[in-house]
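Pasting a structure here, questions to come.
Note that this complex is displayed minus one protein chain, with the remaining chains in position.
In this document, chain identifiers A, B and C correspond to the written order of the chains, with residue numbering beginning at 1 in each.
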Amino acid sequence: MKSLVVENLTIATEGRAIVDNVTLSVSSGEILAILGETGSGKSLVASAIMGLIPRGVSVSGRIVVNGRSLDAADRDGLRSLWSKDLFLLPQEPLNALAPLLRADAQVAEQIRGRRPRAEACAALSAMQVDPHHHRKRPFELSGGMAQRVMAAIASVTRAGIILADEPTKGLDVDRRHVVAGVFDTLRTSGRAILLITHDIALVRALADQVAFLDERRIVENGPAARVLASPSTDYARRYVASDPSCWPARPYRRSYTGKTVEAERLRIGIDDTVLADELTFHCHAGHITALLGRSGIGKTTLGRTLLGLTRPLGGTIRRPQAEGRSALQKLHQDPTRVFSPWQAVGRSLEDMRYLAGGEGALRQMPALMQRFGLRDDVLGRRPHQISGGEAQRLALARILALKPRMLIADEPTSRLDPPVQEQVIRHLRAIADIDELAVLLITHDLDLAHAIADRRMLLEAQDTGPARLRDVTRSPQAPTA
Amino acid sequence: MTQPMRASSPGRVRRWPPGFVSVFGFLPLAITLLVALFGPWLLTTNPNRQDLAAAYAPPSAAYVLGADDLGRSIAARLVAGARISLGIAVVGVLASLATGLLLGFISAFHGGWVRQVVMRLSDVILACPSLLFVILVSGLLGGGIGAILFGLWMSQWPGFARLTAAVASKELAADHVEASRLLGFRPGYIFRAHVMPAIMPYLTSLGALTVGANVLTISSVGFLGLGLRPPDAEWGSMIAGTMTYFRTSPHMVLAPAGAILICTLSATVIGEYYSARHQGIEEIA
Amino acid sequence: EDQRILQITSPREITSLALADTSYHFRRLRVAETLVTITPAGKLAPELAESWSVSDDGLVWTFVIRSGVRFHDGTELTPARVRDAIELMRKSRNNTEMVSQLPISSVDVDGGAVKITLTRPFGLVPDFFTDGPAIILAPSSFAADGSVTQIIGTGPYRVAKIEGKASVDLESFPDYWGEPARIGRVHFTGTTSPDTIANMAEAGQVDLVLGLPQALRDRVAASGGVRIKPVQTARILGPIYNAKDVRFDDPAERKAVSIALDRKGIATAIFKNPDAAANQLFSPALPDWHDPKLPPIERNLAEAKRLLASAGWAPGPDGVLVQKGTRFSFPVFVGKQPEMAPLAQAIQAQLAEVGIEVVLEKGSQAPVLESVANGSFVFGFTRRNYAAVPDPVATLLVDYAEATSAQAVWGGINYHNADLESALQRYVSATRDEDRAAARDELMALSNSDLPVLPLIWYDYNVSISDRVDFDSVPVDALEVSFWIDRVKWAD
Partner (left out) sequence: MRRLRGLGAVLIGHVLAAAGVAVAVATLAFVAVQMAPGDVAFRIAEARYGERISLQTVDQARAATGMDQNVMVQYLRWVESSLTGQLGRSMVSGRPVMPDVWRSFQTTSGVAVTGVGLALFMSLIIGFAVGMQQDRILDRAFLFASAILSSVPSFLIGIALITLFAITLRWLPAAGNNRPGYAILPSCTLALALLPDLSRVARNAVVRTLQDFYPTYGRIKGQSWPRIVFRHAFRPTLVPIVAYFGPLVAHTIGGLVVIDVLFNLDGVGTRLIDSVLAADIPMAMGAGLLIGVSVVAVNGISDIMVQLLDPRLSTARLWP
């Protein structure tokens, strides 16, 4: 018997359907992975099952939990199943943890055993949370640690149905395996698991069933092995193919183009804390240089230092200049946040005329938008009303119109789902090739770096002292990112 | 206990129904503002005209709201007082708002010692209760509109400056500002296009609440006998002047007290309405 | 024993213990006494002096000091102590203090008496010793530097505790030389806000309000449980002016301003007593000095305008009178007393009707005095009590005598009148009653015709009495010399 069945679920806001007529089911001892574009409504489906749909959003359909059939709009009915039948691992762990309670206490209060505190510590340790982090409060934990505390809470739940919303985001490869292990154990103990994720590798490793959500509905679902191996719909095919690990690696070439940015014996840091020292490197026009490195090592800081947003602690930087402004530009991680949220994006573009040489830039825009495949109707919308892919392309177009010499892209695709990521990355490659723009691409994704970067630089920690930069373009073994 | 479980997404809190806000917020304030602006042309009676024989007269056809201890028409004085009480309150807020906006933005934008200076200065001023401030200033400068305005301005710009600095520095750290800076936009543009819209709702709310508070402050100063120069009809001093007769001729106190209440209430309702629409104002302010 | 405490209040605070500041107050509280006092009926009476006499040439006054009087610290009052106290009073440079005005050449102890030798005859010596700062305190009241640190007097009450400026606890003094106080314990609260005074009276929280503001009389009386004894005092409230200023140098101008005022209206509306409208400087509380035959001063706008026109004032473009480029416009400082704000506004409105502009400013005595000092004073109000010393001439002397008038403020600034000066001289040096009476008549006539102060309102002094207190036992003192609380009895 199916543990959880979702029948004809429709979720709509005033005048707009977000999810249309979705039907899903999970049996006990089974993991169903839902994949889909960001903003396609995956989290809302989970909320609907939990009876957490916010006010102002209407929901219809039926939800069958362990044989009990409930109206999807019956919030109270669904809520009465909390913790006994239904359990949620939310997308943002920091919002779900009690802010002033220590990690072990939060796990311990879930445990009905004789020695909850000790069991809680064991559960945390199993998640590779080191003992000295056990007594920390949520705000003292990094995003990855908080994610693992949530996994520890999930690992001791008694509920039969677990909804997990992106449980591995922000984790590096090793930790991802640990969390995957938790779900594996839960599955073995007979839980039914609904797994929402963008991570194709995780889906490959874990999922029994897969469902693709596109354009408001489920476009394809079926056993994971079959669907991932030979997707039958266009969208699923694109999705699977957009995994950077499937892309061909970019061959090495010598560089003959001019240098754009040169750094010599650069020392970077925040305030007086030195993060990295003795950084000597340069970027060539038309090249994409990938900057790799462990989380928190100082990649973003290096980017900001090059842009002049953070004061260097030593050494020299030579930057290109153009029309009184820096010819260095930045592509942000979250594209929907780079436009003023108070006005339509079209307005933000028009405001370029206040810039030196802005009129000329403005005249370039239509052509650029056409080149990036952007329709004019996005211009009338506010930033939060456009998709991440559109926003990132729009941001690229705006930057290109000002004719920079170099672009620093700080994890420009980590908030995007794989198909959109691929689209943006291909545009980035094209810009480098056609417009002779130098790109410094900051990323965690080694596959991605191999696929599109001409050079790869690794920022790595020394045993003592600040981090150093190493060129790993031709080093055979993959550095851990 | 009921379980308030509507919380998965904050959304917008509808604390006051809009119709309610119109009736208790905008409508009375609009009427008072109109009266303040055009009152002098509507008046048929000079608010300072005395008729000692009619002193303490209760409401009647000749004196709609009665007459005060010098036989002046309370209705006429209320109308004249609207201009003074509300005028000072509003002008005081506008002046502090402008100053606070400017200093707050500059200190957020510039950071460093400028911010330190502005913030420490406002700390010191905020530690001094604003009523005390206005009382002292108007006491020392011998009353008058200018003194009260100066006192209100002096004691209130720091609040606006801190609010602006708090919102602005949050906003200035945002990606969209960073992007604009990199693209080469000037501070003026960033202020206008990125920071102002973010601050505006907070300022509207704080401004409206402060107008209400000012009406109260002015009336308290008037009550203490340190307000404006007589015979200017200001609501607080109208109460102060007639308090003595509260139990024998209550109309003399109730009319200005009612005006103060309505005016403050509407400003409060408006301010609360805006702050409810933008949660978290308490944390920032 | 009766543990009840008599709760009293008045609108005075104890600003300090210095004799010049609050000696009046401790005399009113019956803590300290003077050589000579004034009965509630307004007559001179012996207090610390048993009797007094003057030599025939009028130059030597002998005060026989009462024997067996003890200070609250147990020490005895001696003539030597009295002499030292008088020597101290003489040294004061303050012209509001009376003793320092006396033409004393020496003070000597003569057995049980103190002999005061004058440089010239002066008829009012006993009167002058009724002044508040003439209280006689024990030497232990003073610190080494001469400042007063505690009030150790001889009265029927002694100070048990003084807290701040508003609270004094009194207890009866068992060794009092005279009739002991009838109520053992008294608590005094100084309350400046008139509304608070009224509230306390209405709440039955105080037994006596000594000096209930006139405006509050009806309200408190209406509350029940309280009865009020009003009495008209010798205190005048009226405009004073700078007689050298072009606006007031002509008696016609003063007359015009005087008759432009609606006394009846002001007295009725603001002071709640039509009889408070003053038609002369001296109220009926000074029967010898009051002329009951004078008619009330009626408001007469036409006459006022005519007088002003005759003095050379013509309306300017904005309706305000102008004379040779000077506008008939002046600032008036509005004090903190409860009646002053409405009074000033009433006068502003009434003078506006004859083309005189009054600009009201906040502030009370200090700016008035300052403007006097720098010569910019034009117009103000005085609240002068002509019975601080029972003979009004004492006050007139301070205000108008040749020697002191240059420094005087509260009776007409820069006002000189040779006739008045000589009449004053004749009055004090007169040794025969009829000479004195003649001088008095002249003084009365001059003050009512030349208008050094424009008479406007005579103050009432009100005592509100709770029903816990025997109504008839409360003396009400029109001359505001004392509260006479030692004579008050409980109702039962």
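One rule holds in what follows: a contact is a pair of C-beta atoms (placed from the backbone, for glycine too) under 8 Å apart; a residue touches a chain by one contact, two chains touch by 3 or more.
In this text, all values refer to a predicted model and were calculated from it rather than measured experimentally.
Considering the complete complex, the chain that is not shown touches A, B, C. Set against the missing chain, the residues B:184, B:212, B:227 or B:241 yield one that touches it, B:212. The omitted chain makes contact with just one of the residues B:63, B:223 or B:245: B:223. Of the options C:33, C:47, C:127 or C:202, the residue whose C-beta touches the omitted chain is C:202.
Considering C:54, C:113, C:409 or C:463, the position touching the chain not shown turns out to be C:409 (whole complex). Considering the full assembly, A:90 is the residue among A:90, A:160, A:335 or A:388 that touches the omitted chain.
Although one chain is hidden here, its contacts on subunit C can still be listed: residues 14-18, 20-21, 93-96, 147, 163-167, 187, 189, 191-193, 195-196, 199-200, 202-205, 223, 364-367, 369-370, 372-373, 383, 407-410. For subunit B, the residues touching the absent chain in the complete assembly are 1-5, 7-8, 10, 13-16, 24, 123-124, 126-132, 135-136, 139-142, 212, 216, 219-220, 223-224, 236, 239, 243, 246-247, 257, 260-265, 268-269, 272, 279-280, 282-283.
Residues 50, 52, 79, 82-84, 86-88, 90, 92, 95-101, 109-110, 137, 139, 153, 157 are the ones on subunit A that touch the missing chain.
Going forward, only the chains that are shown with their structure count from here on.
Chain contact topology: the protein chains form an open path, each linked only to its neighbours in the line. Core chain by CA centroid proximity to the global CA centroid: B. Separating the centre of subunit A from that of subunit B, both taken as means of CA atoms, is a distance of 47 Å.
Listed for subunit B are no residues, as none touches two or more other chains. Across the complex, subunit C is touched by residues 48-50, 52-53, 55-56, 69-71, 142-143, 225-226, 229-231, 241, 243-245, 247-248 of subunit B. Across the complex, subunit C meets subunit B through its residues 194-195, 198, 215-216, 218-219, 222-223, 262, 265-266, 268-270, 334, 336, 338, 341-342, 344-346, 348-350, 360-363, 367.
Across the complex, subunit A meets subunit B through its residues 47, 52-56, 79, 307, 309, 324-326, 328-330, 332-334, 337-343, 348, 351-352, 354-356, 383, 395, 398-399, 402.
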